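Partial complex: the chains shown occupy the same locations as in the complete assembly.
Going by the order they are written in, the chains are A and B; count residues from 1 in each one.
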Amino acid sequence: MMGRNSERGGTGGLGDLDDMYEAIILDHYRSPRNTAPVDSPDVDIEVNNPFCGDEFHIQFRLEDDAIAEVGITGRGCAISQASASLLAELVKGKSTGEVRAAVDSIRRLLKGEKITDEEADVLGDIEALGGVRKFPVRIKCALLSWVGLDDALKEHLAR
Amino acid sequence: MSISDPEIVTRSRRFDVDAIRADFPILSRKINGQTLVYLDNAATSQTPRQVIGALTDYYERMNANVHRGVHTLSIESTEAYELARTKVATFINAPEPESVIWTRNTSESLNLVASTWGQANVQAGDNIVISAMEHHSNIVPWQQLAAKKNAELRYLGVNADGALDLASIDSAIDSRTKIVAVTHMSNVLGTVVPIVELARRAHQAGAVILVDAAQSVPHMPVDVQALDVDFLCFSAHKMLGPTGIGVLYGRKELLEEMPPYMFGGDMILEVTYEDATWNDLPYKFEAGTPNIADAIATGAAVDYLTELGMDNIWEHEQRLTAYAVNQISKLEKVKILGPKDPSLRGGVISFIHEAIHPHDLGTALDRQGIAIRTGHHCAMPLVRSFDVVAAARASFYIYNTESEVDALVNGISEAERYFIR
């Protein structure tokens, strides 16, 4: 055990952490997008994961079945925060059908299933979340806001 | 815990951590290219080759169902199984082996008491007193019992510094208190709870006292007679033993009056198609084929701990905890929960990083081979009372070293360099 400190010293120690926390994730984690509250939202929900305590407040306003405005705030780990921010960017301007299809793509991506090139195009930067696959306990963090959004849309459309 | 006793200081010189580490095969495992630094002992402890050997030996040499078998293997396994019970009884100074019941884990021990003793003794209008720093396993069974019986569940308070609020005893314990069920050491804060005082107060009020000793029996000398407790619950997997086995100690007079918990197998005396009668203690509470191999391996774990000496173990961890509290406190962005004074706590250190979420910290440390636990530590209401939902936790045992504490502190700094720019 002796000399452990020096053995692992320097800044190279966290090498493959980059598999999970790609630059794009760290960026969204440090500067989350679309955090402003939405006035008179059509959907306004809280999602949380009691196991890690992550909690997000998701709001959006629809115009002609498209998401006109979105606001997400909350607290969580880097993965769940970045994921929420990426989600907010993606959904803006998309139709509810497009959003639900994207949720389906990301679910399959994180399960390790293949997604098509067209799906990858839609996801764009979000494909970076796929790195989480190697860290199974963190998949829930990546999915949290997406699952919440999907449930909310399903409920809204059923009304 | 007379750690200033000169005799013990002498013995502790013989507490040879390098020699201890050599007994734990897993400690030479590489994790992400680094030698494992295992600091998740409050969740489960590692297993020395002596305990693994007891398991192997059992299955290779004497595996047989216990009790009532007339063949040699059954006679041998029965003797080994009962010898292990006697070892545990001696370890906690139980007056007799039959007041030691084998269960699956601390949680089952607690559920057993809540279901049987609680069912028989708690009535509407009575109250049950626990503390605000209990593990879920020592909260929810009492919530359920209280709801079922229309009894009241009361909480002893916890101060901002993580100590038990002694003033809250006066308002919590009264003549309608039937049981006081408290942890001996918090698995989040490390706080050591004054059991002797609580036992005195509980008995004064005519109540019984149960102690959740999951975090104390592995780390300090525990004497059920000196503490004067009525029930004591702990798990083998946190004290060098195998998973799947725990202990309920109970005062014999109480156990004798309690109805059984589960039915069938060894707990039966006689069955007709209409009715059944129960076997004597401890079998009354051991339904079906017991966890024979793991009971015997628990005996081996007790032997290992006894040979090291529980006073020495406690002293080693006190020293390590003092060092760790001191070193971690130097990190500006880190806040330690629980008592700062090492003499008021054991080697469980939960902390919060003001900029890094515990899960990210845990993952970053894991990349460096350092295993800590992150989350609510099965004590959600307590963790929330510190205005967070999750914390990081490092917890020590006999094989941990100061250089591992250094690795932890250095690892946190690495994580800061990674996440904070």
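Following the convention adopted for this analysis, a contact is a pair of C-beta atoms (placed from the backbone, for glycine too) under 8 Å apart; a residue touches a chain by one contact, two chains touch by 3 or more.
Owing to the predicted nature of the structure, the values given are computational and were not obtained by experimental measurement.
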Formula for the entire assembly, written in the chain labels shown: A x2, B x2
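Just so we're on the same page, only the chains that are shown with their structure count from here on.
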Chain centre separation in whole Å, for subunit B relative to subunit A (CA means): 38
Sites on subunit A touched by subunit B in the complex: 1-2, 4-5, 8-9, 11, 13-17, 20-21, 26, 30, 50-55, 76-79, 135, 138, 141
Contacting residues of subunit B [partner subunit A, same complex]: 21, 32, 34-35, 37, 357-360, 363-364, 367-369, 374-376, 380, 383, 388-390, 401, 403-404, 406-407, 410-411, 414-415, 417-419, 421
